[in-house]
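With one protein chain held back, the other chains of the complex are shown just where they sit.
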Amino acid sequence: MPKTGPRRLALALLASCAFIATGYRAQAQTKTIVTLAYGSEYVFDTNDFAKKWYDNVKAAFEKKYPDAEVKLVPIPGGYPDIINKLSLLYRSRSTAPDVAQLPTPALGQFQSSGWLLPMDDQLATAGWWKEFPDAIKAEGQFDGKVYAVSTGENDSQLYYNKAMFKQAGLPDDWQPKTWDDILTAARAIKAKVPGVVPLWLNVGTSSGDNGLLQGTGNLLNGSSDATIQDANGKWVVDSKGLREVLTFVKTMYNEGLGDSLSDLFSPSAVTVPLALFQKGKLAIAVGSNYYGGNWTKTICSPCWAEAPQTIGVVAIPTVQGAAPGAATTLGGWDLAIGAATTHKDYAWKLLDVMEEQQNQIDAANWAGFVPAAQSYTKAASFVDFAPPYNAVSAQVLPFGKLTPAKAEYEVWSHALQQATGNLAQHTDMTVDQAIDAMKSYVSNQLGADQIATR
Amino acid sequence: MVPRKGVDGVGLLLLAPAGLLLLLLFLAPVAFAFYLGLTNISLAGIHAQHYWFTGAANLRRLSQDNSFWHSLWLTAVFLFGSAVVGVTVVGLALAMLMQHAHVFWQRLAGALAILAWMLPPVTAALIWYAFSTTGGTLSLLFGGQADPLDDHPMLIVILANIWATAGFSMMVLGGGLRGISREVLEAARMENASRIQTFLFVTLPLMRRSLVTNLLLVTLIILANYALTYIMTAGGPNDATAILPIYAYQQGFTFSNLGYGALIGDVLVLIATGFAYLYVRAVRQG
Amino acid sequence: MRPHPLATALLAVIALLFFAPMLWLAVASLDAHASWALTWPSLTLAHFRNVTAGDYLLSLWNTTLLALVATIVAVLPGIFGAYALSRRRIPLRDGLMITVLFLTGIPVGIMIIPVFQIFAACGWLSLLPTGIFLGANSLPFALWLIKTAMDAVPREMEEAALMERASLLQTIIHVVVPASLPGIASAAIFSFINAWGSFIVPLVLVSDPDQQTGPLTIYGLIAAANVRYGDIAAFSIIYSLPVVILYLLLARSFSGGFLMGGAVKG
């Protein structure tokens, strides 16, 4: 063997590394390519609608700007998977998407990572932006600049089966004023209507933060004290509000008013009530605004066009009926431009196309959103898509509260999910124990000086 | 000819591709993981791009992290149940029964056990999720309303891991059993030993080495293959199955603490290294 | 030996237990109204039709590519490396072998974060480099398996080739490799299955959706807003098929238990 052997080998290895590295980037491009990343299996009601909507956006954009091309980057999996994948994509300049659809609660993390570009200048010229309610404008705002804009909001409401209510001697035009009213109705159902789940409320860790948004988070926002992070930036682990929520969960599961653990803890827990309602197995649910849309003929997931005759909808009351008398979480999906983009003009133009009225209403209908722009929420094509549900969800939207847009929020959220899950699973657990567990978990993860009790 | 003195250039050249691959794509990342474990790098947030060495801060946090110690305990239970009790016992039972059963069932059981081992973890997880959730096959055996996965999550996860690894164990132990000379067993029979006595006093002692190496290998395999558990339960319900690899993933990817997650991963590396060390010793002593 | 009825009965029970979880997969893949529950199916082939098109096939193709790259990366350097370790004078050989053995015990999940950092910096977040990484990941075990097999090849056989004026490369290719083929084959199968089933690695390291692999497709479906149980089951069956075929092809060698026999002997 000649002495140069190892060196030649090293050179060959280096060359092949360079080849791999460049081979994937150096495809000849004539058009400007704008990448658009989004959750393909989770955000829209079915993946067919996701495909349809993004294909529409792509076609519309490319028609308007013939020298540019949209490369779709669909991300499969559930809520945490989408966040993880997006975080990973952003970490490398070569894979960071130009435009991405991000969930509201994760915006703070993405912004503070330096991955997002502020777009105040462009927004100043956008008509739709002026129609956004302030609460929704705020969700993408950090240090006075806007980094993300809503592309649809989710809020929650109470759904109930009118036929079962009749059978249980309850009014079919139900107007609960307090949480006790909800429990009372559930108890009546349990007594009079056998074989059905009286009340659905998402608890536990299986759906991640999203489970909280569609479940107990709504109660917290309607409690006496909804503070999650106090004025000093500390995380609230014991408060009157938290105790009210945990007591509600404990009462509900101690009395057997809730669903089975396997439904609650399944990875697709948040969609369980949809199927249960359709099968006539569920009386009341604290659920997200998209249920109504899912039942329509258009979405058909599951198909149940007759739902409005059976399933009523009403705002979730506050704990004792205090003003404003309705509570909901607020959270949706936002569009943001990546800081690593090399053509931010096209990125903005793509974002602008996505915010057009028809696209926003399609997204709202197909993904079960409430559009952010106020004129869109009043458009017949939205309201009449899923009556009476869409009207109610549009009404409660202004009462929504945002969750803190911090990475640490995930820890707090996980602790509350654990607390509610444990109360549902272990009927002998007390509220004090649940609070203690939450306190120790958060102080463990974030540090003892980062927690607060109120 | 291998040169007797000096540097064996040809030998080193032959070893070079494998050595470089291991160095660049194995040892370097492991070393890097130990470094990251002592930094404040996060998946997203202000420390995503700009992170730095934080010394013993993560270590201090680890020592006070109840979730970590709980997770360590869960890992011990999990490994004991699946590797020590499960795979060794089931694997040995399979290997022994294979020698004595009717050939049809021998083939069938062997094929199923090895198939279960070869199935991709995602498929195995899917199968077991469906098997053990309400309404699933297992649930039907208890009347259809039972919810084994949520009522006994650790047990089910252990069973799933046994199911997915016993075939491997069966092959290793089967090899060991075949290595025992028939004459030794016949000698025991000539001494009037019963089947059970023969098993206890002849077969088992002769299998000692196979059993030990099998146990250690299986432990490493199960520890590495946490995708099965992750997909079935994601550590739930309520962290009941949050074994160390899952807790590391959770810290890194759910809570965004990549650095702290890496440190928990490092603990796992140390545990795995411990088992590997025991394995080497067992092999050496043979 | 004469089969023992009790042993047969026990083994039959175990066989059934191993089969029971698989039942759902078969039923759900053919059931028009599939769910997690095991129910009498209303037969349909729609699920199989659904999952043998477009993106599904693409993800299978990607998995195949990934597994093949990983196998080649593990086996080729594995053969030459194992030969060097088995036959050549390598300084600190025992230390190296023990290091290699330690490496086999390190869970791949641990390396995912640093490897991601490295790949992101290199611009390698795609299928081919991921396959190379998975190959490197299987390499220690492959080295160990192949070396064990080569140690068992009589040196005289190589010397006989040497006497016939065969070069070192010819000797390795024509004599050593065929003679240690069982070990090499098990290393190849191990690497292939490892990469084929790999879930977390491509999840993190492959960024292009067009390069998504089979397990991610399944996982994506499980966590979807709208779970298509039948499609998942059907796709899982198709995705697992190559592994089953591999098993059937090699069933005879497996029954010999060769796969680990060598490695365990150390």
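Descriptive notes on the structure:
A, B and C label the chains in the order they appear, each numbered from 1.
We take it that a contact is a pair of C-beta atoms (placed from the backbone, for glycine too) under 8 Å apart; a residue touches a chain by one contact, two chains touch by 3 or more.
The rule is short, and it goes like this: contacts and distances are computed from a predicted model.
Per its UniProt entry, the chain excluded from the display bears the name "ABC transporter ATP-binding protein", taken from "ABC transporter ATP-binding protein", "Monovalent cation/H+ antiporter subunit D", "Dihydroorotate dehydrogenase B (NAD(+)), electron transfer subunit" or "Cytochrome c oxidase subunit IVB". Across C:L58, C:I72, C:A166 or C:L246, the residue that sits in touch with the chain not pictured is C:A166.
If you put the hidden chain back, the residue from C:L23, C:I98, C:A179 or C:V244 that touches it is C:A179. Touching the omitted chain from chain C are residues 154, 156-157, 159-167, 170, 174-175, 178-179, 181.
Methods note: only the chains that are shown with their structure count from here on.
Viewed as a contact network, the protein chains are fully connected, with every chain touching every other. Interface comparison, B-C versus A-B: the pair with the greater number of contacting C-beta pairs is B-C. Note on chain placement: the centre of chain B and the centre of chain C lie 16 Å apart, centres being C-alpha means. Touching two or more other chains at once are residues 88, 91, 266-267 of chain A. Counting partner chains per residue, chain B shows two or more touched chains at residues 10, 12, 17, 133-134.
Residue ranges on chain C touching chain A, taken from their complex, read 36, 116-117, 119-126, 128-129, 203-204, 207-209, 212, 216-217, 219-227. Residues 1-3, 8, 10-12, 14-15, 17-19, 21-22, 24-30, 32-33, 36, 90, 93-94, 96-103, 105-106, 108-116, 118-123, 126-131, 133-140, 163, 168, 171-172, 174-176, 178, 210, 213-214, 217, 220, 223-224, 226-227, 230-231, 245, 248-249, 252, 258, 261-262, 265-266, 268-269, 272-273, 275-277, 279-280, 283-284, 286 of chain B are the ones that touch chain C when the two sit in their complex. For chain A in complex with chain C, the residues that touch the partner chain are 17, 20-21, 24-25, 40-47, 72-78, 81, 85, 88-89, 91-92, 94-95, 266-268, 271, 301.
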